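One chain of protein is taken out of this complex; the other chains stay put.
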């Protein structure tokens, strides 16, 4: 959108243009985005460094000033996004925008600090919640979208996987409690206590701070561990399957677009732009898109071949 | 099924309607199902909490009453399910129902406690068997069905994977015993003793309570560990492959259904309901079904082929 | 093969029929196979139990008798298999049989014990080599064949994966040595010594017997560990890909067979038997075969449809 066109727009449209980057080629909004990403990263770094006592003692004042500044920026950002949300044709009302995941994350990033202004509770715990500002970064990662889509799509399988894991955990803890609670009353005194060992074992973390020492406990533990590697493999299998599926679906979408564009023999500039936009939205790599196009083109000419005997076109659309 | 129709049915059909939920839209049976799931969860929580000595000492009486109550409910549920099993057209006899996996789980959930009424043996161990009630939850998880189908289908590959793991375990334990049994006679004094280290190492749990200390033992241990990560990867690979396969098969089934329904150009309401039922049975997500439908519809217009003899269009919408 | 037909055969053919089970339906050879599997399992159990000092002290004589017996059986088995190998039409000479993997395993199972008869060396180490008899079990597991084919096929990728792992190991050990060799001269005194920590870390075993304690060492260790989870994932990814591929190839083979058999409209008994044999050879489950057949049949009728206008068959083979 050229500046001339922009100047005729309302202030709200202008802010929308800066904040939501509908025009991905504009330089100004891109710099603003980088500034926001940097501020979020600095905030997280500040939360981490504040917990280091000597650093906090030395720079306490600076941390407080930085927090006040950051909070102002994030509050202003939230207010601005809420205000301009109506510019997005897909958003029906400000409230419907406010309950989108990205908007809720923005709210979570400012709420704890705002609460503190009115209800002064234990500062230390509250400050840690500023960690949630980290989640604001999700807005800027396209590939993250695909991973989240996998988790969403495969939620059922994930739930089942965790259900099986829970079953295994309870069985493992019960068995270890039976075998060990007399010899190690501290570590295996009850099933909830034995759960700590069961979690460390079935997830293959294996701290080794608590291990079975009776023969029965060791045999049971070994069996549980061997079966457990299958459990730990469940999420890997589910994610691999889901990711594979996502990619195939997205590629199929792009392929359909290519096929449609190539039906008239060549891809015109308008089609090229449209396909490129779809590619970015789907989060596919340029190389993958190139490969799909090559394949579609390789298949296409076959349908414009002529009969070797009468010279007429074989494909129906050439009639 | 409307209440009017139900009232004309026999008592057995009525209980069947409540317990087995043939009509997934009815509210009453749905609430009963939730109540049963809650009772099972509370039972497992009780078994876990009973092992915490102070809690058991304080609430012993309450635990006993709750157990008596739960047992009555589960016995009644088992009896009722056995009674109404003949209502299911796919069940030929009560015995054939009683040996289905779900029925056996229901039996296992009450058998140990019933046994105790007649043969009073050590209470502590017996009570842990009430943990098996957890398995009753499998009836209510559709996604679990797909995972179990994967395990069933890939049983051969799983068995082979565990066979290779067993081979590796025995070799690892033999080698470690050879290298370490003179220096650490307690931990590596025999192959069965060295197996504890081998299991912890090959499954990458790595407690660290027992580690090789000789140079030969460390070199052998390092080699075994490096090869072992391939072993631990076997179940992941098998599950990923199996899950992928299951999903493709189920999607192919749904696709066939869509294709059949779309042959006459549109999906009528009866077909819609039928496909939705199949989708639920197959455990596919609504989004996946939508994607399949979109793909089938995109391919369909291309089938406006003409008869090779009379030249007329084959598809119905061309008439 | 009926007994009558067998009796007319030579002794060699008869032994071949017993040992190699060309007729999978015969009961006698099947019992012999089970007996051999049992003997192998007992042998491995004996090797394991002999290392437990009290058991060996008590049953020494029995172990020796059992070993002498087992050795005789395995020597006889090897000699017999070598003798009858010419019966197999695919084996050109006895030597070409003797260098097949299965024959070499059979030889390895008897060689160490035979060697001992002539060159009496340290008994303890030699006895452990009897563990190799475990490998004899591979002959009897069909699913193992598919896994081994995956390892063979993906050998290049596996080698590359291990090469990357080796690179990572050397870099990890070098870095840890640089950071820690002054503070922990015993555990990190040289790169080979630091390798023990590097292996335990990169394979995610993490014994914890040796860990970095300097700040530089911990930061470096943390970075290496995070990158390392990608390394540990390499074999899983390779196996999943390879297994997936194997299955697809095998299914495609079976599908081609079904398609060929169904070309004339129905599968006759001879074709059924042939396909069943192929299915067993490929190690595919009955359910998978059923699914493939269903799919092929669902596609087939479409090519025998008649034109909706002139009533003639559309498929070319129906002309």
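The letters A, B and C name the chains in turn, as written, and every chain counts its residues from 1.
In the analysis below, a residue touches a chain if its C-beta (ideal position, glycine included) is under 8 Å from a C-beta of that chain, and two chains touch if they have at least 3 such contacts.
This is a predicted model, so every value here is computed, not measured.
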*Out of C:245, C:271 or C:297, which is the one that touches the chain we can't see?*
C:245
*From the list A:175, A:206 or A:230, which touches the chain that is not on show?*
A:206
*Selected from C:76, C:114 or C:164 as touching the chain missing from the view*: C:164
*Over the whole complex, note the residues of chain B touching the chain we left out.*
204-208, 233, 236-237, 240, 308
_In chain A, positions touching the absent partner_ = 44, 47-49, 51-53, 124-125, 128, 131, 134-135, 137, 141-144, 146-147, 158, 162, 165, 195-196, 199-200, 203-209, 232-233, 235-236, 239-240, 242-244, 247, 283, 285, 287-288, 291, 295, 298, 307-310, 312, 314
*In the complete complex, which positions of chain C touch the hidden chain?*
153, 156-157, 159-161, 163-164, 167, 170-171, 174, 177-178, 181, 189-192, 200-201, 204-208, 211, 218, 222, 225-226, 228-230, 233-234, 236-238, 240-241, 244-245, 249, 252, 256
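Just so it is clear, only the chains that are shown with their structure count from here on.
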*With centres defined as the mean of C-alpha atoms, identify the chain lying farthest from chain C.*
A
*Averaged-CA centre spacing for the pair chain C and chain B, given as whole angstrom*: 28
_Taking the mean of the C-alpha atoms as each chain's centre, how many Å separate chain A from chain C?_
39
*Any chance you could list the residues of chain C touching two or more other chains?*
204-208, 233, 236, 240
